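Excluded from the complex is one protein chain; the other protein chains are retained at their positions.
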Amino acid sequence: MMGKKKTRMLQHGLVYLSALILCGFSLIPILWGLSTSVKPEFLLYKPEWIPSQVTFQHYADILKNPLMAAYFKNSSVIALGSTFFSLVIGIMAAYGFSRFKFRGRETLLWSILFFQIFPRVVILIPFYITLKNLNILGSYAGLILVYLIVILPVSVWLLKGFIDKIPHEIEEAAVIDGCSTFSMLWRIVIPMIFPAIAAVAMYSFVLAWNEFLFALVFSSGNETRPLAVGLAFFIDEQGVRWGDLMAASILMSIPAILVFSAAQKLLMKGLSEGAVKG
Amino acid sequence: MRSRKWFNRLGITILTGMMLVASGCGSSPVNQTDPGTANTSSPSSKDNPTVTVWMGSWWQDQVPKIVEAYKKDHPNVNLKIETMPINGYLDKAISTELGGNSPDVLAIDTLFLAAMAGKEMLEPWDDYVKDLDPHDFTKAIWDASFMNGKMYGLPYRGESNVFFYNKTLFDEAGVPYPKEDWTQEDMLEIAKKLTIPGKQYGVGIAAATSDPANVMTSFAPVLWSFNGDFFNKDNTEAAINNPEGVKAIQFWTELYTKYKVVPEGSTNFALTKDVQPLFVSNKVAMMPGSTSMLKLVQQHPEMNWGMQYAPDKFGRAGGWIWTIPKSAKNKEAGREFALWFVQPENLGALSSVTFPVRKSATNMAPWDSQDMQFLQSASQYQRSLPIVQNWSEMQAGIINELQKVLTGGKSPQDAADTMAKQMNELLKKQ
Partner (left out) sequence: MNTLQRELHKKTPVIRFQRSFRKNMSAYLLILPCVLLLALMMVYPVFQTIRFSLFDVKLPSFDMQFSGLSNFARIFSKDEIATVFSNTFVWIIGSIILKFILGFWAAIIFNTKVKGGVFLRILCLLPWTMPSIASSNLWRWILQSDTGLLNEFLRSYGMGALARNWLGDPQTAIYAVMVANAWAGFPFVMLMILAAMQGIPKELYEAGEIDGAGPVQLFLNITLPILKPIIIVVLLLQIISNMNSFDMLYVLTGGGPGGASETLGLFIYRLGFTNFDFGGASAISIALLVIAFGFFIFYSLMNNKVKRGEA
């Protein structure tokens, strides 16, 4: 008994030590950003982690700026829209690819992945022309569509990987019970891949929330311009407005952190737990 | 069974929806004059034309002022100014133009002019500027608006680069401040005296690939000081590997490799992101700069700084110009706006942090201050980079070779020869 307790303590010690190192590595740049965001201009380039004088002017400026509020709304619509559609369409497609053997399955699946190979620089202009012809240039729909193209291959491939691991027997039993494809997907498969859905949702949200080049080129004016483009306003030919940029970035990452926190419960739902409920 | 039906219905609905969307996809993807763009010239918009303008993000705070002032003079015109961050500015401009969807007036750096005009993306200005007095404009910028004898941009902003120096560091070392007629050699001697290895450096240079304009602000004046140039007189052959050019490259790179009077990280530095912070924290004693630099040092009241003409007086002229993209819908109204904007009284009153390109616009506040007038007086010593079609590619190649010399991978002569070879090949391409 004693030995087991000791190994457990050692294990926990190792876990916390590792967590400390990993969190340290993750946080150091961010903490510097945080420190920069509360520094007055004259302290900016002094190597002080805890500034000798603190100002919240940068935060106040950003929160008071009506444009930032508009960009925030645009980012929210675009990121939530992209996340929602990439999950719905992605889960459906992943299930189809995983469970049905039909002609051209492999080719289609690989082609979807190949689309990822095209560099953004190369598809930027054709995308622009396509969106213009669809008459959705500069609209939320246009940006969501573009992000779906980026996210879907990842979402389909990952979700398919997870669905592949669900034993067929569970569904076969359900088929005998008279379950349709849709209800099977909804009642059995989805609960079993909650962790994967959470992970893909986080990926989609972060990508659509932070992406810059497409957002710049395909948004128009303040009506649909998202925050990521708004951030670039703090870098101009005079240099970087560090305080504003860092304050805005930190404010901007809060919604992503909230989404992450919300997804944590789903992420850690084990296979067994899901199956019981299904 | 019911849910399967429901499921199939859902699928069919999605399918139909997509067909509808897809059918909106026209057959000819690229068409400059497709019907979608034609309807902007319907009667109602003629009565009340809309002019769209794109400018850099640093104009953001000025936009309401400009719109209001324009409304006063042109009550019928609906002016829409959109500001764009410098990151991706050109990417967006090019994509939009190739998509046939450009704004009526597009502000660009003179550095972008050759690329866009060379690809026939811009309309010429020649017939519309006959009433303007070219001598009122900074010569280097006016000249930089021309390509192959045609004028493609209307200048509104002209920056003069001078040298800023940190008086505190000069005083500590007991070195007299630079004189108006100092040379590059003088600059090097001063820099040596002001350098304390690992702690402070005499001068700042820029060599970052991602900020080519900064590198040119740092390097080109040295090239001109040594009587070198990028091309021969009529831009038909590279001249950078002439003995003068090689000497200039050697001088500029030896600041780093031999005399070590510039910071250790200079191989990767931009003036704005890296050298300016070092300058305001008393770690670099001298550096080139213009209006934006002036604004920066004014934000640091604790600093004791001064301005002098650059060594041998040369500076790289930085300018922004109004252009009319080929696919603009409302070109005449666009030109009217641009011409209105550069009228001296408007230009002086509406420019914010950027220097107005016309001398006659600088006799009002804030341009009549001593510092601003000093910058104005330096405009005569400014030169512009060559306006040749593939300049941005050549420039990237030049910086790449300069970096190789800085990191000891190549001799100045070899690097200059490679530059010249690439430049000549690219000259032939157009």
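Note that the chains are named A and B in the order they appear, and that numbering of residues resets to 1 at the start of each chain.
To be clear about the criterion, a contact is a pair of C-beta atoms (placed from the backbone, for glycine too) under 8 Å apart; a residue touches a chain by one contact, two chains touch by 3 or more.
Note that the structure is predicted; figures quoted are calculated from it, not measured.
Although it is left out of the displayed model, the omitted chain contacts the following shown chains in the full complex: A, B.
Only one residue from A:L43, A:L80 or A:I149 touches the chain missing from this view: A:I149. Between the chain not shown and the residues B:T168, B:N268, B:S411 or B:N424, the one that touches is B:N268. Counting the whole complex, the residues of chain B in touch with the unshown chain are 1, 4, 7-8, 10-12, 14-15, 18, 21-22, 25, 29-30, 32, 87, 90-91, 94, 97-98, 115, 119-121, 207-211, 263-269, 273-274, 277-278, 281, 283, 326-327, 390, 392-393, 396, 399-401, 403-404, 406-407, 409-410. As for the chain not pictured, it touches chain A at residues 11-12, 15-16, 18-19, 22-23, 25-30, 32-33, 45, 47, 88-90, 92-93, 95-97, 99-100, 102, 106, 108, 110, 112-127, 129-130, 134, 145-146, 148-149, 152-154, 156-158, 160-162, 164-165, 178, 181, 195-196, 198-199, 202-203, 206, 210, 212, 227-228, 231-232, 235, 240, 245-246, 249, 252-253, 256-257, 260-261, 264, 267-272.
Note that in this section only the chains that are shown with their structure count from here on.
Put simply, the C-alpha centre of chain A and that of chain B have 35 angstrom between them.
Per the touch definition, chain A reaches chain B in the complex via residues 41-42, 44-46, 124-126, 128-130, 132-135, 137, 178, 180-183, 212-213, 216-217, 220-221, 229, 232-233, 235-240. Partner chain A is touched in their complex by these residues of chain B: 1, 3-4, 6-7, 10, 21, 24-26, 29-30, 36, 56-58, 60, 80, 82-88, 91-92, 94-96, 98-101, 213, 272-273, 276-278, 280-281, 292, 295-296, 299-300, 302, 353.
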